[in-house]
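Just passing along the structure, written as structure tokens.
Showing just some of the chains, left in place.
Chain naming follows the written order as A and B, and within any one chain the residues start at number 1.
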């Protein structure tokens, strides 16, 4: 995985983000920090054109509405037609009928390269329902060392069904396609006390993927490890400064901006299953 | 008030926020910092369902539009039906007919547990009009030690009318119901140089209230004192670092994430009137 970040910094992939208005600024800044470049556009009159000039598309349903759902569908289909990398972040799938239905409609009409969600969201996509509590994973769903095999199986099955790489993120992150599985043990529990780490990761996956198209699975693993490792480093800095969660958020983006292939290689805790 | 923050951290109240896109990220991060959990959803097709899975609802009209006003009404009525705590933040009421009219419509159709605004906004709600200058309180309205009795009377009258707890925030904060009044003298003038302190407080009130339902008035007082005291601590840190207002904003959220019932008790300046 030596070249993945270098490729992002050299190619400056432009990522079209149709994403929620809660974490959109963090998403834009993280893409820039990584070496990519963001463009946000959600009007149906322009999304196809914007996707056309981009290297990748990330669709995040965090604050979906009737108007933007139409734009998501248009942009996704265009990206498919042009062979661009597409990432789905099904925020809160399972928490409302609208979110679940929209996630399924997106899966129906668009071929996604990667789907990233927490365990409850991914369960919803596979089973059609789950006990999603808002936008966080339900505690009864949490991936632990004990039940990780079940979650791996889920990821592989959903990958088989959708042909997408599946990233289930949480205490242990799982990145899998139908046949290959990576477990990533980076990150820190305190990261759950800031909003946007998932949204940022989904966009980062699009950037890493767009700059490493022939190596997509490794790109997704690297992006996932990068955000986790950046979170660890940020947590250390937060402690040193005797600071709180807003400092953690700032330092996380800082660390992504400072990350190199070398430093990530040193810090990433990846197991091939 | 010893247990209020501990209760929030133990119960992780999930708060449905229909709020403006200016400060929404700060609102989400502050809720997480406090021990609560945010979910933002504003489409009429899902707001009732989202409110149903939440412990509280905050409605903030800071960037209202025709689409979201409908969602506010639906969510608020649902919250009332289910007996969930509801907070109204009438941002800019008085600054446009749309805002004033919407604020009154919300008051008409929804029973709010708490209404929080600056003095100009609260005057508008009580009198039907005031000299609101944008989203900040008009200088001629400012609550000072000299005119505080008038503002207290206003809070009590509006509480009588609406059955809500009223929080008027500014240099001196007033929290009152029909019969009881608290004055809070925490905070720092520099806090007016960052956006979102009011929006954050309104959401925090929902979280504190949801985790302390049998003790709602004290919860509102604590949340108000918490943001004010966090602002004081953040201001000190800003000076130490010879930094500016963006550092103040970060440190404010930091301090809420570090706040305990013990530290708040030491720092809060609350007078019972």
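The criterion applied here is as follows: a contact is a pair of C-beta atoms (placed from the backbone, for glycine too) under 8 Å apart; a residue touches a chain by one contact, two chains touch by 3 or more.
Please read all numbers here as calculations on a predicted model, not as lab measurements.
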item	value
Overall copies of the shared sequence [whole complex; 2 in view]	3
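Following the convention adopted for this analysis, only the chains that are shown with their structure count from here on.
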item	value
Approximate Å spacing (C-alpha centroids) for the pair subunit A, subunit B	32
Touching residues (chain side subunit B, partner subunit A) in the complex	14, 21, 24-25, 28-29, 32-33, 37-43, 45-46, 49-50, 53-54, 67, 249-258
Complex contacts: residues of subunit A adjacent to subunit B	20-23, 25-26, 62-66, 92, 95-99, 133-136, 192-196, 243-247, 249-250
